[in-house]
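Starting off with a structure, shown below.
Only a single protein chain was left out; the remaining protein chains are all shown in position.
Let's look at chain A:
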Amino acid sequence: MKGLLIKDYKLILNQKNFFCLMIALSVGMLLFSDDVIFPLGFLIFVISLFTISTISYDDYNNGYAFLFTLPITRKGYVKEKYCFGLLLGSFSWILTTLFGLLVILNRNTLPIDEFMISAILILAMMIAILAMTLPFQLKFGGEKGRIALIGAFGIIAIIGIAINQILTLIFHININLLLENIPTINISVLAGLLILIAFICLWISYKISTKIMEHKEF
């Protein structure tokens, strides 16, 4: 696992200029705009893409074939990708959250607890993005993986809209009203619950990815 983590770290160093630019953009947004939540979400989303890009690097020029002759297993490879994604995501989340905290403490633009709940929601989102994108990338590889992922998001959106329409037209249930009544649950409990759901999704995604890799031929 350590060897693979080093490989991925060395691979993303190729994008260090892009990485620095994204950090600078986020810091710029934090410093010069009142919105501290958007830069946080933006940076974490971009950082998640770095994990995906390491899969493209591995896949480049049929690299997988050689990779799996090294003393690793296919399952170990998948495990490493998820660990790398979580490590990179957590690192950037901690970094941007701390920076965001410094900004709001200086400016008093947002209550700390509200900021922290948003930050936790963004963390849950990052985990969900990893859970969603990794199996697609492993199954279809670089370019096709991105197209398949866009297609999957489209299908999910259509299913969501369809469910909403069915509930409204046939059962006369208004989803928005339903959601507005939820705040009776403690918002921190909700955030914790979302993190838990995100991790469950990540675990399911890991199982799917393992199956995908075990069936692949190189």
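One rule holds in what follows: contacts are C-beta pairs under 8 Å (C-beta built on N, C-alpha and C of every residue); 3 or more make two chains touch, one makes a residue touch a chain; residues count from 1.
Methods note: contacts and distances are computed from a predicted model.
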> Out of "ABC transporter, ATP-binding protein", "Carbon-monoxide dehydrogenase small subunit", "Ion-translocating oxidoreductase complex subunit B" or "Lineage-specific thermal regulator protein", what name does the UniProt record list for the absent chain?
Replying inline: "ABC transporter, ATP-binding protein"
> Of the residues A:18, A:68 or A:140, which one touches the chain left out of the display?
Replying inline: A:68
> Which residues does chain A use to touch the chain missing from this display?
Replying inline: 2-4, 6-7, 10-11, 14, 57-58, 60-66, 68-73, 76, 215, 217-218
